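Just dropping this structure here.
A single protein chain has been omitted; all remaining protein chains appear in their positions.
Lettered A, B, C and D in written order, each chain numbered from 1.
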Amino acid sequence: MGTFTAAWDWLTSGANWTGAGGAGQRLGEHLVLTVLSMGCAVLLALPLALWLGHVGRGGTLAINVSNVGRAVPTFAVLVLLALSPLGPYGELTTVIALVLFAIPPLLTNAYVGLREADRDVVEAARGMGMSGWQVLRRVELPLAFPLIMTGVRSATVQVVATATLAALAGGGGLGRIITAGFNTYDTAQVAAGAALVAALALVVEGVLVLLSKLTDPMRGRTRPGRGGGASTAGPSDGAGAGTDGEAADRPRKTADAV
Amino acid sequence: MIRFEQVSKRYADGTVAVEDLTFQIAEGELVTLVGPSGCGKTTTMKMVNRLIEPTSGQVLLDGADIATIDPVDLRRRIGYVIQQVGLFPHKTVLENTETVPRLLGHRRTRSRARAAELLELVGLDPDAHGRRYPDQLSGGQRQRVGVARALAADPPVLLMDEPFGAVDPLVREHLQTEFRKLQETVRKTVLFVTHDIEEAVRMGDRMAVYGAGRLEQFDAPSKVLGAPRTDYVADFVGADRGLKRLSVTPIERRDLEQPPIVRLDDRMAEATRRMRDQDARWAVVLDGSGELHGWVSSDAGPTEAGAAEGAGGAGPRQGRPGQDGEDSVRAHARRMEAWLPLGHSLKQAFSTMLQYDAGWIAVLDGDRFEGVLTPSGLHEALRRSIDSEQHVAEAERAEMLLAGSADGGAEKAAE
Amino acid sequence: MIRFEQVSKRYADGTVAVEDLTFQIAEGELVTLVGPSGCGKTTTMKMVNRLIEPTSGQVLLDGADIATIDPVDLRRRIGYVIQQVGLFPHKTVLENTETVPRLLGHRRTRSRARAAELLELVGLDPDAHGRRYPDQLSGGQRQRVGVARALAADPPVLLMDEPFGAVDPLVREHLQTEFRKLQETVRKTVLFVTHDIEEAVRMGDRMAVYGAGRLEQFDAPSKVLGAPRTDYVADFVGADRGLKRLSVTPIERRDLEQPPIVRLDDRMAEATRRMRDQDARWAVVLDGSGELHGWVSSDAGPTEAGAAEGAGGAGPRQGRPGQDGEDSVRAHARRMEAWLPLGHSLKQAFSTMLQYDAGWIAVLDGDRFEGVLTPSGLHEALRRSIDSEQHVAEAERAEMLLAGSADGGAEKAAE
Amino acid sequence: GDSLEESGGGDSKGKLTVGSAGFTESKILANMYSEMLSDAGYDTSIKTVSNRELYEPALEKGEIDVVPEYAATLAEFLNAKENGAKAAASEPVASSDVDDTVAALRELAEPRGLKVLEVGEAVDQNAFAVTKDYAAEHDLKTLSDLGEKDLEVRLAAGDECAERPYCQPGLEETYGIEISAVDPKGVGTVQSKQAVKDGTDQMVLTTTTDATLDQFDLVLLDDDKDLQNADNVLPVVNAKDAGGKKVSSALNKLTATLTTKQLTELNRKVDAKRQKPADVAEDYLVSQRLIDG
């Protein structure tokens, strides 16, 4: 418990936040790193995944290839990149490593989401002469949206967490707080840094949830299958029938056939 | 028994789908539900198996408020054919069909056999289609699998939401017949939505006509057709509801005309005389045992041509000339194949007339000749049946007005 | 113009859905496609817009092999109402409807207005339903949105797969009427699948009857009903196909009977005499300008009771007694409201008779009285129309047999 | 083991777990300890736990019984753990004097149930390296040489370098070296050495026994003014499980023999010649006649 109170103290002391190397700056760096990496990963992975999912081919291969980037520990990738000609560009290697790391969840989820879009609806879309691009953008994409966003959110959380590794190579970000605390045997600082990373991840997650709700093409539509129909109060519009009055008896004839 | 008590349903966005609904379906009764698109039929159904909870009022099943029954138990007792068919895309046709029996823990072999049986009942070959997935079926085939699936567990209550909407007339008739047959042996309590008024009339013990969220009429089909309670109902069941009554109005004895009757062995001259007496141009011919043989024209004689004005063009086989001498009726009589037993529907009578290109058909009771039905007779019968319903309906309406429960539906604008 | 040339389709699992199909739909023609469930109707449709590629043969659109046309371009020219409706669940009703116009780059305001217009056409209120999502609509409402969506872009070719299958008779009739109206002004080439033979008959310029993957008959609806080419077709269009012809057979002059005619201002005694001469119990009454006024019974006279045997039940307003003296026809005549113009269908005639509870109806040509139609006359007319088709059909069949292309369908078992 | 019965106080187990911190030198040392102990009749196994944060508690608990350690580093670690990070930073217990450092270490270790064995000559302490080219160009052999030259140096090290007396402050005060900036690429990491090799930085903080320097074309500069703490190698054991005489006598024999030069050579065998740590350890022990071949 002592660690927690100490970490709390660390976090609440203003001195740790301001100035060069303060938590404020580290937070900013971490965010930049995350946004940059996710931006690149999204730009690379989503168009590819959407296209492959739309065409329905090559997805397996692409997912497999992208897994290569993830299968090797990010730390090792960082070191290997440092040995490459890119080595001197420290931040770049970190971004590359994180992009490689973020691509598989994006790619896999988007591809699967697209393949699973309701075939009847897609068929209707194609039948009305939507071009491939239009079917994709107007139908498949909205239908696959939840799964795509799931991929984006998982990837982002993971990137936020993994970006701490940048510190090992002297990059910026919250990882620096952790490694510094580590080297000075300052457990409180380590815990504080970890808490900051977690908090950032939560906030980013929250923002993404909000964002996906706002951009969800199906917003406003009741999500399927959650219990019975909702019953809400409200003014009855009392649309009764009774408009016509009762008329007199119908006259009748008792005629025979001719 | 299903009972609705002042049931209303208002959706989240304020749409009132069903309002103040009160009616009852007796045990073993098949009630057909018709009404304009969007009037709340599906909503009504789903409130019975609690897929939708009413906003107010209650639904009772065998006297118990369903709100108190566990939804799963409730639904196990209720077969449901959903409007959108909704087959399980991940199961084959056979697996889809045997879903509920398997759910109830029946043994695999037994439920499989039952599923195959039901598929055959709905006109699908279990061998050819059983192992396919729903995606590999046509629209109508899918719908039939949906029906088979709902029947598989033999539930005492059935909700069927346009179960035969996507199949062709032949299959539809087959399904209707099979279902009625089934219903006659094991009487289930059925709520059956359809957009086909004829189907509603043919299938229903009673018929519920909805207008925007309210029950406009709930009556025997013949009454709904014959005596629509409101303008709205009259309009809804169709300007041609008279024609639709063709299929529910039986041929009765009093609708028949009595043409002259001669025997096969009567002499032709005698026959001709009798026809002239009755001012008729043809006569019915019975054989020795009093059974229908055919007819004979008053102009019959040496010339075959110019025959049978106003009478059936039926029977290619002429009466065989010969043995009994030129003068016997037998030599001139024509076979009559356009006949129907008493009690069959006027629609069948009409169809038979047209099919045999006949101006009349004979009506038998067992083997006994009862008379002939002509187009005018048919028309009369139809008019009378409508009339009689109207009389009853008017009496009822008067009562209703006194009771103050009328919803002010206007009179049929008959004049 | 759509042309199928020896088109076959075999699915991956070996099911042959369509086999060796050859036929042609002329420009601006509406062809209805009927056939048993699973016979390949949907498959046929999807081959036109290349949602399915034929296994062999080719489909031509305006002379060009569609295999050579870019699918997207092709589909832009073809409106498609899918059997499963397939609305976009993520778009509102209005957005769904305006999909294609927006796709074609039309301006938002314009396509929105057009969408609203079309929704109204299919009987949906754009204000009440336009902003809803498909999940919030009833089955029939969804289907109508699907129709509106296909019409929105005003494509020259339309494929409609059971477009009105899930709506009630009133809405269906409304849709049929609207669609025919539309079709009369802007003639589109339409392939229209339906399971409702009457709909097929009413809507189609020609009618294609499928039997398991093959074309059994392709003819004008009246011919298909009147002279089914094979047993199979006869069976399929129904034992009551004669009855169905009611709706496609017009009232012709020769079907009418000519009762005695009297004028409003004729003296009653003279009228009675004329009826007696013609052995009639009633006469038609025309007014001074020769227009239909009503009818008068031969028993008419001081007593009002026991009137009008065999005549229309129309007209509550009795002829006003008075001014013209007791003896004028005017005093005894009854208004006749059961009338129809020449050329209307026999079905309307029948319905009108039943609606007005009349034993006959007057038939007018413009304002001119042409005669009366009785049930027997109606029946005769129906029989004749069937006959005439059959004669033609038999001749055709003989030719076909010679050409060797007959598929061995048995004779119609009419006899 | 027949000698098991003779084992004195604290030798309660016949099985001993030797901890290794995972890097080459630690692996070699762990293997040597293990060999020595099994030669003394123990059943031994090696467990790798890369972080002191994890293995030190395990050592206290007895999950690990013996660990090769470095006197000053461990002393500071325990100091921080005992007195908090701040106090430890302001009042370091370790110094360049071996005996003082070991004494301080013992004081901190014993209450935790740890027993610090004899310290030897072999030392693996912080050291600074520059590229061979740089050294040749400026004629550098020692840190003093560097201080005499008027050179600005960018130093690849950890963040904490700026505050640690043995690092930036020491370099500036003791040697008069001008540090333009500390590039926080970590102590002796690949990235740090690569940065020096690239010319991004001029000097890197690493350790005396680093055997990969050749691969980056680096040479160490001599700490001729004894700036660095006395990080001499010594075994630390769990007092309860392995505090007995038999263990200490076995390990002390080794500690007494091992020199820094030998240790560096052993490291080189593994890191440059790519022999396996276990083989290297055994060869060494045999060649020193500490065990039989």
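Going forward, contacts are C-beta pairs under 8 Å (C-beta built on N, C-alpha and C of every residue); 3 or more make two chains touch, one makes a residue touch a chain.
Criterion: contacts and distances are computed from a predicted model.
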Determine which name in "Hydrogenase formation protein HypD", "ABC transporter permease", "Acyl-CoA/acyl-ACP dehydrogenase" or "Peptide/nickel transport system ATP-binding protein" the UniProt entry assigns to the undisplayed chain of the complex. "ABC transporter permease"
Given that one chain is not shown, which residue among A:6, A:112, A:141 or A:166 touches it? A:112
I'm checking contacts with the chain that's been left out. Which of D:180, D:215 or D:287 qualifies? D:215
The one of B:8, B:32 or B:49 in touch with the missing chain is B:49
I'm checking contacts with the chain that's been left out. Which of B:16, B:33, B:100 or B:378 qualifies? B:100
Hey, which of C:71, C:156 or C:250 is the one touching the hidden chain? C:71
State which residues belonging to subunit D touch the missing partner chain. 20, 22-24, 27, 47-51, 53-54, 57-58, 63-64, 190, 211-212, 215, 270-274, 276
Name, in rising order, the residues on subunit B that touch the hidden chain in the full complex. 46, 49, 51, 71-80, 82, 84-92, 99-100, 103, 132-133, 135-136, 146, 149-150, 153, 159
Even though one chain is not shown, subunit A touches it at residues 54-56, 60, 63-64, 67-68, 70-76, 79-80, 104-105, 108-109, 111-113, 115-116, 118-119, 123, 126, 132, 135, 146-147, 150, 153-154, 157-158, 160-161, 164, 178, 182, 190-191, 194, 197-198, 200-202, 205, 209, 223-226
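Note that only the chains that are shown with their structure count from here on.
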If you average all the Cα positions, which chain's own average lands nearest? A
Contact counts by the stated rule: is the higher one at A-C or A-D? A-C
Length of the line joining the C-alpha centres of subunit A and subunit D, rounded to whole Å: 45
Could you give the separation in Å between the centres of subunit A and subunit B, each centre being the mean of its C-alpha atoms? 57
In whole angstrom, what separates the CA-based centres of subunit C and subunit D? 98
Give the residues of subunit B touching no fewer than two other chains, as numbers and ranges. 11, 376, 379-380, 387, 414-415
Considering subunit D alone, which of its residues make contact with at least two other chains? none
Give every residue of subunit D touching subunit A within the complex, in rising order. 53, 76-77, 80-81, 85-86, 88-89, 156, 158-160, 183-187, 189-192, 194-195, 198, 200
State the interface residues of subunit A toward subunit D in the complex, per the touch definition above. 21, 78-79, 82-83, 87-88, 90, 167-170, 176, 179-189
Residue ranges of subunit C touching subunit B (in the complex, touch as defined): 11, 13, 15, 34-39, 41-42, 83-84, 123, 132, 136-141, 144, 161-162, 165-172, 195-197, 235-236, 238-240, 242-243, 245-246, 314-316, 337, 347, 350-351, 353-357, 359, 374-376, 378-380, 382-383, 386-387, 414-415
